[in-house]
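Heads up, the thing below is written out as structure tokens.
Here the complex is missing one protein chain, while the rest keep their positions.
Note that the chains are named A and B in the order they appear, and that numbering of residues resets to 1 at the start of each chain.
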Amino acid sequence: MVSLLDVINVGLFAAALRMATPIAFAALGGIFSERVGIINIGLEGIMLTSAFTGVTVSYYTGNPWLGVLAAIAVGGLLGFFHAVLTVKFAGDQIISGTGINIFAMGFTAYMSQIIWGSRGASENVTGIKVVTIPLLRQVPVLGAILGKHSPLVYIMLAVTVISYIILFKTPLGLRIRAVGEHPTAAETAGIDVYRIKYLCVTLSGMLTGLGGSFLSLGHLNLFAFGMTGGRGFIAMAAMIFGKWTPFGAFGASLLFGFADALQMRLQAMGLLPSQIILTIPYLLTVAVLAGVVGRARPPSDYKPYVKE
Amino acid sequence: MTKKSDTASSADAGAGGKFLVLSPGLSMIGTQLVAILMAFIVGAIILKMTGYSPLEAYGAMLRGAFGDVYGIGQTFTQATPIIFTALAFLFAFKSGLFNIGAEGQFLVGALAAALVGISFNGLPAFLHVPLALLAGALAGGLWGFIPALLKTKFGAHEVITTMMLSYVALYLTGYMVNYPFKAPGWVAQTVPIAPSAELPRILPPTQLSASIFVAGLLTIGIQYVLRKTAFGFEIRATGLNPNAAQNAGIDVDRRLILALVVSGAIAGLGGSGEILGVHRRFIEAFSPGYGWDGLAVALVGGNNPYGALLAAVLFGALRSGGMVMTRATGVPLDIIFLLRALVILFVAAPTLIRSLLRRGGLRW
Partner (left out) sequence: MTPAVDLRGITKAFPGVLANIDIHFSAEEGEIHGLLGENGAGKTVLMSILYGLYRPDEGKILVKGEEVAMDSPAKAMRLGIGMVHQHFMLVPSLTVAENIILGREPKKKGVLLDENKMLEQVRAFCELYRLDVDLEAPVYTLSVGVQQRVEILKALYRGADILILDEPTAVLTPPEVEELFRAVRALKDEGKTVIFISHKLREVLAICDRITVLKRGRVVGTVDADKTDLGQLAEMMVGREIVYTFDMEPCEAETTVLSVEGLEATDDRGLPALRGVELRVCASEIVGLAGVEGNGQTELVEVLMGLRRATGGRILLGESDITTTPPDERIKAGISHIPEDRHKWGLIEGFTVLENLILGSHRNPRFTGRGGSIDFKEATKYSEELVRDYSIQTPNINTPAGHLSGGTQQRLIVAREFSRQPRLIIASQPTRGLDIGATEYVRGKLVEMRDRGSAVLLVSADLDEIWALSDRIAVIYEGRIVSFKDPEETNEQELGLLMASGKVD
């Protein structure tokens, strides 16, 4: 008989942290973008393209870390592209982001076909090895949850803290928040509004790219068509739930990661048809959005800022 | 057909002065055409870089799509569901909402129609078909109602909720067709629908069905509603300026909900048409992304129903021609998804196009 402990145990929480990582990266990226007043709906597409890039580079070079770097670069490039379209040309932010998403779907499928002859999944590649932090590992309970993970998970934790420091404890963070909330005030204070917007949106792409690389290289060691499965959108929900703060978004990502991990366990145990279980993360996202928003005030009105 | 300025890419005349500067409507067509051209150019570059000949590929596509009666028939067959999803996106967009979950609404509509089609044996065709279509529209409408309610009651952004529900629709319909309604055999599909529920094929041996007439009627109907009715007036007002609309006494929340419900219903109707006319049974994940095509088509069509109709034929040609191209030249079919994305990106940045034109205009 299946007992609750088979489902809910330390392993689940460790898995939750792991599954939360790509979402957290994208959510952090989303925060930087939205804090300067640009909605980045393209997180999904950026994640997918970066996941693909990471695997491709690892495939050709045998070095997964080069893959990670390439993923970050590609993410930054797509972010920059979104920035140019929405900042310089004041294009519609949602359409640009949606364009990136659709582009990612088509591009990755096409290139998968070209490289591996199959648009379903790539071959296995060298992935990033999991590490163990010896002292931490010994700690009861917490050690089992935190002690053994892919380095990218630890990077994610660090990035969360650094993001908080940047946003709330540095002059740059002050400027970022000013630019999003009142770009004209920032301009008159002598701040280069366009530059800050470009910087943050490109950064959002880079962070999301990191998340994408983890999805493919840190976990499955391959690329599969559509493997992001909506995580980019879930990351946006996490960002909103976390009220556009790094720690809040991290917490929300953990929640979604937990749902993801739970869903996989339940599937493995065959308690319910897999399709039903697969809907859990998406329904959870919808529920979160329904419960949270209305009370959450976004950091910007997202209107394009046009210099005279 | 008056093109008013309430479009996403309202390009005013004057792109570099070297382009068609006839009237706002025409110059907008000009910008859309340029966007499509640029997309194909970039696509050609990518093809070249990955070792294929763009001329061969595009040539095969063209021949496949329009070269013979069969090709033309298939082009319109592929265009039909896209017309529905495009109208769905368009209608919601007019009210200011981004419905990117048309794919999911399409699927649940299709399933509902299939279920009605396999039940109710013995019903005469003139009752069975409308009933199935209605079921599809209702299911799609429901799938639009949920995000609409969440948006108006809780402020949940419809982009995320419609996207999420699309995934839910995918898995839910997958479940239905793998378990309760699974036909015997290996494939996850239902049994065929009763002959009385079928929409007739109008151009054998192609798969073109009467569904295209429904699509055409719907296009005219939507344009009429938007331009000539008080309801359409209110929808457009809400989309352009919800505050002013509210101040004028329009119940904005109600309109938004109705807009998304109608939008979902249209997509659901499209799914039904596809089942009743083409596949005659529900097969798991049978939609090759018609929802996304619809989005691209709506944008390319300048957010005008007739424009969407034309653009849908283009995309239908891409699909049917694309399949022929893949068989003939070996170019992966996914290039058409790339082209689709490029078209969206170029249409989304009208100023980008304009400044590129200006620079280009100086050279020729």
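Going forward, a residue touches a chain if its C-beta (ideal position, glycine included) is under 8 Å from a C-beta of that chain, and two chains touch if they have at least 3 such contacts.
From a predicted model like this one, the values you see are computed outputs, not experimental measurements.
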Residue of A:M47, A:A186 or A:I234 in touch with the missing chain, whole complex considered: A:A186
Contacting the left-out chain in the complete assembly, out of A:A14, A:A178, A:A224 or A:L262: A:A178
Candidate in contact with the missing chain, chosen from B:A237, B:A298, B:A312 or B:M325: B:A237
Sole contact to the chain not displayed, among B:I36, B:V108, B:L149 or B:A245: B:A245
Residues of chain A (touch criterion as defined above) contacting the omitted chain: 165, 169-175, 177-178, 181-182, 184-191, 299, 308
For chain B, the residues touching the chain missing from this view: 4-6, 224, 228-231, 233-234, 236-237, 240-241, 243-251
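The criterion applied here is as follows: only the chains that are shown with their structure count from here on.
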Averaged-CA centre spacing for the pair chain B and chain A, given as whole angstrom: 29
Residues of chain A touching chain B in the complex: 41, 85, 89-92, 94-96, 98-100, 102-107, 109-111, 113-114, 119, 229-230, 233-234, 236-237, 240, 273, 275-276, 278-279, 282-283, 285-286, 289-291, 293-294
Residues of chain B touching chain A in the complex: 8, 46, 50-51, 98, 100, 146, 150, 153-157, 159-161, 163-165, 167-168, 171-172, 174-175, 178-179, 289, 292, 295-296, 299, 332, 334-342, 344-345, 347-352, 355
